[in-house]
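My questions will all concern the structure given below.
With one protein chain withheld, the remaining protein chains of the complex are depicted in position.
Going in written order, the chains are labelled A, B and C, and every chain counts its residues from 1.
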Amino acid sequence: MQYSAKVMDHFTNPRNVGEIEDASGVGTVGNAKCGDIMRIYLDIDDDDIIRDVKFKTFGCGAAVATSSMATELIKGKHVNEALKLTNRSVMDALDGLPAIKVHCSVLAEEAVRAALWDYAEKKGIKIDGLEKPADDIHDGHHEDLGECD
Amino acid sequence: MQYSAKVMDHFTNPRNVGEIEDASGVGTVGNAKCGDIMRIYLDIDDDDIIRDVKFKTFGCGAAVATSSMATELIKGKHVNEALKLTNRSVMDALDGLPAIKVHCSVLAEEAVRAALWDYAEKKGIKIDGLEKPADDIHDGHHEDLGECD
Amino acid sequence: MPNTIYLDNAATTKLKPEVLDAMMPFLTERYGNPSSVHKFGADCNTACEDARRSIANLINAKDNEIYFTSGGSESDNWAIKSVAYAKRDKGRHIITSGIEHHAVMETCEFLAREGFEVTFVGVDNQGIIKLDELKAAIRPDTILISVIYANNEIGTIQPIKEIGAIARSKGIIFHTDAVQAFGHIPIDVEKENINLLSASAHKIHGPKGVGMLYIKNSVRLLPMIHGGPHERKRRAGTLNVPGIVGFGKAAELAKASMEKNNAELIKLRNYAIDRILKEIPYSRLNGDRDRRLPGNINISFRFIEGESMLMMVDMKGIAASTGSACASGSLDPSHVLLAIGLPHEIAHGSIRMTMSEFTTKEELDHTIEALKEVVAKLRSMSPLYEDAVRNKEV
Partner (left out) sequence: MPNTIYLDNAATTKLKPEVLDAMMPFLTERYGNPSSVHKFGADCNTACEDARRSIANLINAKDNEIYFTSGGSESDNWAIKSVAYAKRDKGRHIITSGIEHHAVMETCEFLAREGFEVTFVGVDNQGIIKLDELKAAIRPDTILISVIYANNEIGTIQPIKEIGAIARSKGIIFHTDAVQAFGHIPIDVEKENINLLSASAHKIHGPKGVGMLYIKNSVRLLPMIHGGPHERKRRAGTLNVPGIVGFGKAAELAKASMEKNNAELIKLRNYAIDRILKEIPYSRLNGDRDRRLPGNINISFRFIEGESMLMMVDMKGIAASTGSACASGSLDPSHVLLAIGLPHEIAHGSIRMTMSEFTTKEELDHTIEALKEVVAKLRSMSPLYEDAVRNKEV
């Protein structure tokens, strides 16, 4: 298993680590049992532009790097653009991931969508193409979530 | 598998190789199928003393060395003494043999006895304790002798 | 990779220079095949027999009870499968522990799929097998007990002599995976009633790709690798002469220095454990503090994950290991850490540092400082830590 230079860069110097007080939306996905939890904070302005984004991640090198890359890819974008983020685009931007780490990029995609969902809920709007995340969690202590994927 | 120095010496410089014209007794044992044939020639005087002994052997290093040692052990001896030669005494005199080569020393013992039997037959006498050898052969071309031991 | 602080000696070790020196003639001019009739081959045979003797000496075995293999995994597979197939008409029940190396665990699981029954006996929260559970698991059709001598992750040393006595009293064959114990702590196959024992050269500063199975003379074991008449017809394949010679030298050196090295290692180990537990909050030692290998340190840090921890210490020049799932390619964390009762999230946050006689106090001090930084950095990025702070749990 070997990481690309891009992955190593984003792991070593992760962009946008941190929290946002009174964020427009927060999404947390994954679970501690499986060893990955990602939380994304969004600061979205009135024009639905993502002005700022931060993340916190409990997880392996790929989990950190995909979180970092995902935040970079949506920062400054309109929420409709951010919605188009896929795990594929995160992976491509990182020059690929080892096969056993692909699920980290899926998690990053889900984390962004969970945060957008939270934003939509808080604002009481509906965003086309966005569904309620299946396993959005908010405390990271779900020891009973069953099997890891 | 490793041979003792004594075995190597008797293999490298075998004693008593050759034939005896008009020998008092000749014995050939073993068979080509199994890879060992030993032939022993005895020259025995009127007092039943083995004045000379020669051998020819088709076989491995141990076969050559046991033949050589067996001839040394009986040379100059009375036939009754020679009869006491056992495979054990040949092996001991050679400082032992690898386990898978023990059968060579048995063959050497049998060759001596076969030659003595031939001597007794030719002379029309009976030597106490000497029986007709089971597998004394005289041409070495017994392809149908069955399994090797 | 210069300047690495190498704390992954349970994964593999550096070849000792003396070992390499012993191997060199066989990597150059003395390249014969020990099976050959000619002197050129016989010479190599003698060298292999000398190595066999050194290895036998280390565990009070006879020379002809040592069979060379390609390593610990092969030895484990051979021992367990051969007993299973040889005894299958007598019984099909196997007892092992919940903290075996994968080479034993997966072999037992394979046999379970093939119609054998396997009981995995549990360990207590210190990582020591429960002897009463083991005794209770024995049935009339039990054909094999296989218990790891010392665990590769948490370093706990099992009560092998007691298990040997139990197995013997019931007439059951006893195998132990001693890959982490052989050459590290004293072993006596006679006194401990061990019938089969696996070991591997590369864990004791010997070469990779060579190991051995000790097979007590009274035990008849079928070959796993059929073919030529090598190893008294029990393990076919041209002998790895340089590897075997290196293994023999490594065993000889291990025997000579074990006592002295261990006194030193235990001091260093306890020093490091004490400092870490004291200086880094929310850390815990995994595995019994005393009944553990001299060189093993295994710590869990809450709220963070092992692979990222490893990668960060790696960037500081420190090589270690983790029981986190991410690092192993599986999705579950170490079965050993779960077996001692750790919750998944804490199991994911473990780091294993395994020392050798070449490890220094300076290296450990440097490592502890690095760990402090890395743990703090990863916690500052951790949503679990954030939650714990918010909920005033920390």
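Assorted remarks:
The working rule: contacts are C-beta pairs under 8 Å (C-beta built on N, C-alpha and C of every residue); 3 or more make two chains touch, one makes a residue touch a chain.
This structure is a prediction, so every number in the text was calculated from the model and none was measured.
The chain that is not drawn here is touched, among residues C:Asn77, C:Thr156 or C:Thr359, by C:Asn77.
From the options C:Arg30, C:His335 or C:His366, the residue with contact to the unseen chain in the full assembly is C:Arg30.
Residues 1-2, 4, 6, 8, 11-15, 20, 23, 27-33, 35-41, 43, 69-74, 76-77, 101-104, 106-107, 109-110, 200, 202, 207-210, 224-229, 236-243, 307, 310-311, 314, 318-322, 327-330 are the ones on chain C that touch the missing chain. Within the complete assembly, residues 1, 11-12, 14, 17, 19, 28, 32-39, 56-64, 100-101, 139-141, 143, 148-149 of chain B touch the chain that is not shown.
Throughout what follows, only the chains that are shown with their structure count from here on.
Centre-to-centre spacing of chain A and chain C amounts to 39 Å, using the average Cα coordinate of each chain. Each chain gets one centre point, the mean of its Cα atoms, and the points for chain B and chain C are 56 Å apart. Within chain B, no positions touching two or more other chains are listed.
For chain C, the set of residues that touch two or more other chains is empty.
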